[in-house]
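Here the complex is missing one protein chain, while the rest keep their positions.
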Amino acid sequence: MRKKYQQFKDSYFLYSFKNDKVAMLSFVVLLIFLFLALAAPFISPMNPYDAENIDIMNSEIPPMWVEDGTSEFPLGTDNQGRDMLSTMLYGLRTSIIIGLGAVALQAFIGIVVGLMAGYLGGKTDALLMRLADIQFSFPYLMVAIFMSAIFQMAFGLGSFERLAIPLLTIIIGLSNWPMFARTIRASVMGEKTKEYVEAARVIGLPQTTIMFRHVLPNSLTSVMVISTIQVANAIMSEAALSFLGLGMPVTKPSLGSLIRAGQEYFFSGSWWITVFPGIWLVIFVLVINLLGDWLRDVLNPKLYKG
Amino acid sequence: MSHLLEVRDLEVKFALRFGDITAIDGVSFTLDKGERLGLVGESGAGKSVTGFSIINLISKPGFISRGSIHFEGEKISEYSDSKMRRIRGNRISMIFQDPMMTLNPVFTIGFQMIETLRAHRKITKADARAIALEKLKKVHIPSPEQRLDQYPHEMSGGMRQRIIIAISLLADPAIIIADEPTTALDVTIQAEIMDLLQELCETDQMGLILITHDLGVVSQVTEKIAVMYAGKIIEFGPTEQVVHSPVHPYTIGLIGSIPGSMAPGEDLKQIPGMMPTLTDIPPGCAFNPRCELREDICTRETPVLEEKQNGIKAACHMR
Partner (left out) sequence: MVAFIIRRMIQALIVMLVISMVGFSIKNNIGDPVRDLVGERVTPEEREQIAQDMGLNDPFLIQYTRFVRQALKGDLGRSFLYNKPNLEVILKHAPATIELLIGTALIIIFVSLPLGVQSALKPKSILSRFTMSFSTLGVSMPVFLTAILLIYLFAVHWQVLPSYGRGETVDVFGNGYWMSGFLTIDGLKHLILPCVSLSSIMLPLFIRLIRSEMMEVLETEYIKYAWAKGLSPRRVWMVHAFKNTLLPVVTVFGVQMGIAFAFTLLTELVFQWQGVGFMFLEAVQRADISLLIAYLVIVASVFVLVNTFVDILYGFINPTVRIAGTK
């Protein structure tokens, strides 16, 4: 353990990180966001998802530094009277839960499919990749939108709202797994020809063991690189779905639904309902993208240039 | 006496993050009209870089740090890029190693040939096409008319290399620099291509600089040989002499390691160790760690290229 820690400390990974101010700053910001999301129930002034806390008379109060604002609602309130700060914290939390959950699901499906296709080859490969390609030929956002619309109509608005978080996670998860499958498959096909795989086969290890315990760990770098992009995509997808009204319901808003709600009031003066969640969303996705860029550069041996 | 091409004390460095490293350390040679010179050495010895320096195409971050290159009396090493362009492909042509990678896959052969001519001459497409056809015939390509409209991937490796040679002949250059022209080809095709090069140089009196690690090839085609090691020329002389009675211990080792050079039953001679990388060149003679004849002076003083015997120059303290 100690040795691994020492290896890590000495590694190029850490060196590159410390030298890259953008990466470090992004990482710090990301940690802050994660902390805020985790601690949301504890640090927010009120629970915006609990209807009892909301008084419609409080709606559209501006942030406290503007005339008419109060310190009770530091960032103002939205059109239903919810405290902006609390709603944003809870919304961030929801977005992260869905984003990470969806990517976990995508990764799971994609890795299993990609591993099997890449390692087993032949007909399995042809069939699985055909499926992936077909789904891939439709933009994943479109797939997510369709699924969401159909689920809403099938389950009715009420059930949909109650099950929103897991449902959205599944929807976004199912819409973008082909990306993972393709990446893993390419990586596995490269690993397949290496000697350690042949050695494992000669010893007589069963295929699943070889696939999961030997080949998979070596293919993980490519997974790590696309994971960051996928998380950013998932979060944007959730925001998009919520903005369209196909995501988080108005009673449990996420950042996207806040922006939607704020749009009507934006031009009539209550800009904070749209602007604050907007800024948070952009910064959050931005740091994820920046970190993803850095990760990609670090893990890509081709780019070890002077 | 003025030579067609003269390389004087050429030094090429690469500017890397942690400092400059020397890839070519004081190389000099001359080439006259119709002369065929072989530049021999292992990968990394600096032969390709020498070839590229002549037409100033060294990959960044390389640069000429000392010395000069003269062509037809002009100091071309100081030419601006636009002046150099008039020489490249026109007066001095270069042939690269792998014909599949050298031809642009999305353009036809005809396109790539005609554009070369039109880059250097004011002629019509029709005239250029006629010249292209003529050159294709010169390199013995069957059905040249059809080839002009084909794409590179539709041809075999040997045919592609012939086309590259044809392209290099388009402007009737004075010198052809061939960088490992046969390494990527089958052995049987290799011989054909080398014969072709030799024939062309003889009939048109073109100078040839043949860059290769293959001693067999170089001994058949060239008139004089320069052997390079770790960025320096360590032996230089008429091909026949160098191959049959080499002077420098490294060359002796090289010649001795050609399969077939030993009597049946004898072991192939091998030189122990490896050529140093550019960052690890030992002081004194770069070859000294691997040399049987090494003495104290070899580890201190760098030997200079000087006349030894049979018209051969070598850089060695001990011979």
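By written order: A and B. Residues from 1 in each chain.
By definition in this document, contacts are C-beta pairs under 8 Å (C-beta built on N, C-alpha and C of every residue); 3 or more make two chains touch, one makes a residue touch a chain.
What you see is a predicted model, and the numbers here were worked out from it, not measured in a lab.
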Query - From B:Arg8, B:His120, B:Arg294 or B:Lys308, residue that would touch the chain that is not displayed - result: B:His120
Report summary line: Only one of A:Val28, A:Ile43 or A:Ile134 touches the unshown chain, namely A:Ile134
Report summary line: Touch assignment to the omitted chain, from A:Val28, A:Leu127 or A:Met142, lands on A:Met142
Query - Residue, one of B:Ile24, B:Met94 or B:Ile255, that touches the chain absent here - result: B:Met94
Report task. List the residues of subunit B that touch the chain left out of this view. Result -> 55, 57, 59, 85-90, 93-94, 96, 98, 101-107, 115-116, 119-120, 151, 153-154, 167
**Report entry** Missing-chain contacts mapped onto subunit A
**Finding:** 130, 134, 137-139, 141-142, 145-146, 149-150, 152-154, 232, 236, 239-240, 243-246, 256, 259-260, 263, 266-267, 274, 278, 281-282, 285-286, 289-290, 293
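The working rule: only the chains that are shown with their structure count from here on.
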Requested in this report: Can you check how far apart subunit A and subunit B are, centre to centre, with Cα atoms defining each centre and the answer in Å?
Outcome: 55
